[in-house]
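What you see is the complex with one protein chain gone and the rest in place.
Entry: chain A
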Amino acid sequence: MSQTLTMRTPGPGQGGSEKRERVGRRSPLRRFLARPEVGSLIGAVVVFAVFFAVAEPFRQAASFSTVLYASSTIGIMAVAVALLMIGGEFDLSAGVAVVTSALATAMFSYQFSLNIWAGAALALALALGIGFLNGWILVRTNLPSFLVTLSTFLMLQGLNIAVTKLVTGSVSTDNVSDMDGFASARAVFASSIPVGGVDVRITVLWWLLFAALATWVLMRTRVGNWIYAVGGNAESARAVGVPVKRVKIGLFMTVGFFAWFSGMHLLTAANGVQQSGEGVGNELLYIMAAVVGGCLLTGGYGTVVGAVIGAFIYGMTRQGIVYAGWDNNWIMFFVGAMLLLAVVINMWVRNQTSKR
């Protein structure tokens, strides 16, 4: 395996962040192998190769655009979830929070006859509020984030359906596609842009932009250092003056922002109608993408680039099975196998490179 790797390595992976290395003087190969996203990169190459060989439609540019789109819908949230996990916490409410934001935008706009953007602003406040609440409860109670966000997850799941039914009398929202601002919101959140003769969904571009931005924050700013420090060891971080609580609450609010963004995409892509019962289970896909990409469950380690690759693997697997014409009952099995494989490779590579 490492032979294949040496041939692939020189270009892409090294660009970002030599500064952060703890490993000192080592060969470029070892330095590369020590990177958190190596396991996922190997996985991505393997998955790509498999589907490229097996599924003829997978080779077309239009299909690849669909794969990227499927990846981006998970990937945008995975960016925020990876940041949060590097900061040492989970957010199980992330999946339904996306739907909450979409529902809130539709209902605020419709019920108060607002411009969609005004409804979206209220929904953004709500999404940030949910994130703040998660973080605030966490730092006040010192309960594990697993428990805190499990509670908000279940509560939001119930609220989504109950409030929607209460307000609209139905289980989906009223159609807002004919309201002011919908067309421009759609252009921002759910349009397609022709790139080299292929329509690329705009979420793909947002995804890459957000990933680049988050990587820059992590690698080049003080806040980025704080996130690693808080996730690595909160006590020592506090001792050297890192505002641990504010960092954690901020991370949860970041997840809230991205949930809002994804929710806006859901709503605009669905022509202004949002079903209230959806989103359950997606939170684990975000975590899956981050972990495949090298984030540790214990925090303090990982990259956003890894989470991007993790989401890409998910998108390839999910759509590749369709292009190959396989039975789609197997999709989740393959996603799970991918996760296991990536985690094992990550661990193995880490052990190998830390040996001397």
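Just so we're on the same page, a contact is a pair of C-beta atoms (placed from the backbone, for glycine too) under 8 Å apart; a residue touches a chain by one contact, two chains touch by 3 or more; residues count from 1.
One rule holds in what follows: contacts and distances are computed from a predicted model.
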The chain that is not shown, which UniProt protein name from "Simple sugar transport system substrate-binding protein", "Sensor histidine kinase", "DNA helicase" or "Error-prone repair protein ImuA" does it carry?
"Simple sugar transport system substrate-binding protein"
Tell me which residue among A:69, A:108, A:182 or A:252 touches the hidden chain in the full complex.
A:69
With the full complex in mind, choose from A:29, A:45, A:139 or A:297 the residue touching the hidden chain.
A:45
Of the residues A:170, A:236, A:298 or A:352, which one touches the chain left out of the display?
A:170
Touch criterion as defined above, residue of A:40, A:254 or A:276 at the omitted chain:
A:276
Just checking the interface: what residues of chain A touch the absent partner chain?
1, 4, 7-8, 42, 45-46, 48-50, 52-54, 57, 59-60, 62-63, 66, 69-70, 73, 161, 170-172, 175, 177, 196, 266, 269-273, 275-279, 319, 322-329
